[in-house]
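A protein chain is absent from this complex, but the other protein chains hold their places.
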């Protein structure tokens, strides 16, 4: 098992290294030089030259890359043009918001998706099964931002049950945020109104973001359970006269969870893509919205830093998924 | 003696290909019996017809404004007998814009899917066909591409290539390359171990002939299924990029994603402007998804009886 983990970790190195090279070159390939972006309207050839020397842009490419890598390893990604704050500081402010949103969405997706998929499989061919299959198809094809608007229109504009946009009400501005996770902050500081405010603001974005993963998890669970129900070992368990409960838990669900757990792990990329759209549609101040805004404002330092960190997180999460897969499935361990 | 065996192995390989042809014919027969496939095909057919014949169907020009209907600032007329879906904030006929928007979506969907599929097939074929260090290098490259969340990746490429429809299509296409590459490679590795390929190999049939002549064509069906499904995701992704402000340079050309993004400020006053393009995206994507999923089921050997 340890050898398996080490091998997978070693495989990460070329991927991350290649990614850093690609990102470095990508920024060089972007239209408009960083110096120009920094100076904006005031750019004159001399000033641009000065800035380029100051930023080391006159050096050969490999030197520039080496500096970039050195800084990146120290989490120094430069300064965001959007906010004039160091990119790392922005990360500290934005990641908690997105993690809070993403984790809530994933919880919704898992807690609803798995039971829906399981019961659909158990009632294979009935109207309940067909309903869940059609609903998940619609869930996969509905554009995230369209769903966001529909939910906003119905639950915020028409019914007025939930807040329209943002992470907190204006009156909550003076609430303390030691961690940046608003829900956690409210619990830690024992602030009841802040907690309900943070939770209410989380509902619509989280439901929006959960839709696609929920549909996917429900589908995979259904397919996996259907496959497992046809397995010989389930018949063996039935032949042993075990109770329906034991058979479901020990023999059906445990095996069906193998593909499902992989799928859950693979949702990170989807969640991140979804977060860009969801956060923009709900004016939710997280990583996604910040990155999306970085494009029109040519905030390349932000893009470079955030993409690198997101990608590193992504590969790490995939590694964790593989390891946990090894824990559930003994057959993987020996490989 | 060995000649005979060789003959029979090659026949067997050819037989496997024939089975491939029969597979498609049989799959088609199963397909037309599936209600989901029929519904999907109808959606897709409507979508394609509307897109191709947009100028004949649309009652107005998508850019013409009819200010006579606007009774004051901020007034957005709803559906009427002259304008079936009403007008937008600039007094343009929404129905006509929806019709022309189908064109844009179809072009983006097809071109970016084709881009991703061709790129993926080239990489997958090299990796699955040559194996060894070529395979390892390509797969690390593919892993790297998969390590960036799809939309972020597309944003990055579109930002690099500048504001144009072509850059959006390339961006979405590139994002889909690793999916096709992995799929084809995996399928080819499985097919290479199939009995007919092993038999031909053991008889010294040239590797390139086995791979290009038999393994590759027999590995294509999941790639084609994925292509159908990618048409749906490409349309959704293009709308997402437009929503984020990355779309073709000309704002006058109607596009569902941008129509949705541009009208979101009227969510309270004229929610129908948001609703129409959203539903259009859902239905067209649903059409391709239903078709692709039904095709996958029809081609699945598990469902063959």
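Read from first to last, the chains carry the letters A and B; within each, the first residue is number 1.
Note that a residue touches a chain if its C-beta (ideal position, glycine included) is under 8 Å from a C-beta of that chain, and two chains touch if they have at least 3 such contacts.
Methods note: contacts and distances are computed from a predicted model.
For the chain that does not appear here, its UniProt entry gives the protein name "ABC transporter ATP-binding protein", which is one of "HEAT repeat domain-containing protein", "ABC transporter ATP-binding protein", "NADH-quinone oxidoreductase subunit L" or "Carbon monoxide dehydrogenase". The chain not shown here is in contact, across the full complex, with A.
Here one chain is not drawn; of A:70, A:176 or A:238, the residue touching it is A:238. Checked against the hidden chain, the listed residues A:20, A:141, A:208 or A:255 yield one contact partner: A:255. Note that of A:158, A:246 or A:297, the residue touching the chain absent from this view is A:246. Contacts to the hidden chain, counted on subunit A, fall at residues 231-233, 235-244, 246, 250-251, 254-255, 258, 328-331, 334.
The definition used in the following text is that only the chains that are shown with their structure count from here on.
Against subunit B, the residues of subunit A that register as touching in their complex are 11, 14-15, 18-19, 22, 26, 29-31, 137-138, 140-146, 149-150, 152-153, 157, 268-270, 272-274, 276-277, 280-281, 291-292, 295-296, 303, 307, 310-311, 314-315.
Remark: subunit B residues 140-141, 143-144, 146-152, 155-156, 159-160, 162, 232, 236, 239-240, 243-246, 257, 260-261, 264, 267-268, 271, 274-275, 277-278, 281-282, 285-286, 289-290, 293 touch subunit A in the complex.
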